[in-house]
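Here's the structure, in structure tokens; my notes come after.
A single protein chain has been omitted from the complex, and every remaining protein chain is retained in its original position.
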Amino acid sequence: MRHFSIFISSIAMSAIIFTTDLPQDACVSCHFEIDQDKDVDERSLTNILDDIHIQKGLGCSDCHGGNPEAFDDEDEAMWDVDSFLGTIERVDQPQVCGVCHSDPIYMRQYSAHIKTDQVGQYWTSQHGVSLKEGNQNVAVCTDCHSVHGIFPVNDPRSSVYALNVPETCNHCHGDSEVMEGSGLSNDQYDKYRISVHGVALLDDMDISAPACNDCHGNHGAIPPSVFSISDICGSCHVNNKDLFKDSHLSDIFLNADLNQCEGCHNYHDILTPTDEDLLWNDKDNCVECHQEIEDVANKMGVKFNNIITELKSKIDLANEKVASAENMGMEVSDLFFDLEEAHKILIQTRTSIHSFNLEHVSETASSGYKSADAAILGAEKAMEEFDFRKTGLLIFSIILTMFAILLYLKIKSLEKNK
Amino acid sequence: MSKQNRKKFLDIILGAGATAWFASILYPISKYLIPPDIADANVTSIEVGPEIEFKRGSSKIVRFGRKPVIIIRRKNGDLKAFAATCTHLDCNVQFKNETEQIWCACHNGFYDLEGKNISGPPPRPLAKYIVRVARGIIVISSEDMA
Partner (left out) sequence: MSLYNWLNERIALESMTKFAKKKQVPVFYGTVWYYLGGVSLFLFIIQVVTGILLILYYQPGATTAFESVKFIVSKVEFGWLMREVHSWSANLFILFIFLHMFTVYFAKAYRKPRELTWYSGIFLLALAMFFGFSGYLLPWNELAFFATKVGSDIAGAIPVVGDFLLRLLRAGDEVSGATLTRFYGIHVAILPAVFTVLLGIHLALVQSQGMSVPPEQEHLAEDKRKYMPFFPNFALRDLLFWLIILNVIALLAVFFPWELGTKADPLASAPAGIRPEWYFMFMFQTLKLIPAHVLFIEGELFGILMFAMGGIIWFLVPVLDKKANQNIRSKLWKWIGIMLVIYIIVMTVWGYMV
């Protein structure tokens, strides 16, 4: 009778079971029968068929324990089996996942370069440390990777795919109830979203732009400290880091326990810096510390701004002249090389400010002046050429008009003779 | 002036006018026929300079038409050339002699000496240029002409 009922329910069951990779073992046949009146979502089984573990041939018992061969007997299948875990407690997750994921020999069969340090890393993270201290209100494996629909990190459907990471972290970190008592705010996502990185990642879909994990680490998630922040930012912004490290400000920041990059650029809401930030105004970051020695900082920032403004206005002038030469129909496409070069140097000059060395900044800018001047010169030459054309046209028209008048007179005289 | 003379005079200056007109057309045409200094229409190849002056383990960025091109001389003497504009944003790349890699300082992007993007944000490889040495002079040319 029991066999028969399994048979019937199997037919009645959602067709996915038969048509898919789900192992046809005791777990599946019973649990789909028991739970058949619940819908798939409720059983947190969304995407289970595409789950990387199922795809690789693992079954329920590989995580939850039990005997998948025991079709007839509940006790034989679960309760009497020593390895049976059932629902895995949050506290236990790192160990359970780590059984495989921390075993280099086991994991090697799936990929030669697969990492196995995730659990070890996890215990160093703030999440792991708190979990060890008995705080259950922290992220464990499934909070980031989801439960039964786990995808590899480079699968766009994955909750830890670069574009999805900010949303995934924000699931907890943006929830004031979850974060209560942690001493953390819950506005990181909102700040990140408007930052230069957030815009690049989430609006421009540039997956090379940093998501949360690129600064905080993947499994060893921790906020960067005073000592590491310039290295973390510097892993992409190399020039800025090197210039700053060599500058006189570097030690001063360290000694004063100031976060180097963050001191001026903030964190999370790292906005695109503007040249006006260098001016001595309310927005100026220098003001925070340099209140007493106003004059020095004043000079420095304003001088940087002057250099950049001059380069910018030269580039603007060059753009304008090249555009107007182009509008006259002159072939000036070669000048765009110089314009692009000047623009590159403008960016370099902005970067060079991190040296806080006036000489270095003005030296960098000077080659930009050269490129811009070359473009201006070329455009002016093109405009001179246009004037030459106009003069030529004038001479040609005069000759032509005179010839035409003479011809007209000749015709008149011919007709008079007649 | 008699009527006859006036007619003759008109014919003469008419002839002069025709000659001037003809000359004003011939002038640009004859100028046009003289080939310009740069003999070829295409920037499909440029001379970079003598090979002996180009030190091993160094690089330089040269102008190739509208685009900058980085030419690299490896430690072993091999010559390589690539488009110098990083494929991520628009910074110019540089050659790192120690690791023999091409590096973009703006966001720490790396390319190998085949131009392939190997780490950092660059989404695509650098376009390759062909380098040849003809009579001791380094010449680079664009690949689509090969």
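Observations on the structure shown:
Labels A and B are assigned to the chains in the order they are written; within every chain, residues are numbered from 1.
The rule is short, and it goes like this: a contact is a pair of C-beta atoms (placed from the backbone, for glycine too) under 8 Å apart; a residue touches a chain by one contact, two chains touch by 3 or more.
Nothing here was measured: the structure is a model prediction, and the numbers come from that model.
Between the chain not shown and the residues B:Pro28, B:Pro123 or B:Gly136, the one that touches is B:Pro28.
Of A:Lys56, A:Lys132 or A:Lys390, it is A:Lys390 that touches the chain left out of the display. Listed by residue number, the positions of chain A touching the unshown chain are 328-329, 331, 333-334, 389-390, 393, 396-397, 400-401, 403-404, 407-408, 410-411, 414-415.
In the full complex, chain B contacts the hidden chain through residues 21, 28-29, 31-36, 38, 40-44, 144-145.
The rule is short, and it goes like this: only the chains that are shown with their structure count from here on.
Taking each chain's centre as the average of its CA atoms, chain A and chain B sit 36 Å apart. Considering their complex, residues 206, 208-209, 235-239, 333-334, 336-337, 340-341, 343-344, 347, 351, 392, 395-396, 399-400, 402-403, 406-407, 409-410, 413 of chain A touch chain B. For chain B in complex with chain A, the touching residues are 7, 10-11, 13-14, 17-18, 20-21, 24, 28, 63, 65-68, 88, 90-92, 105-108, 120-123.
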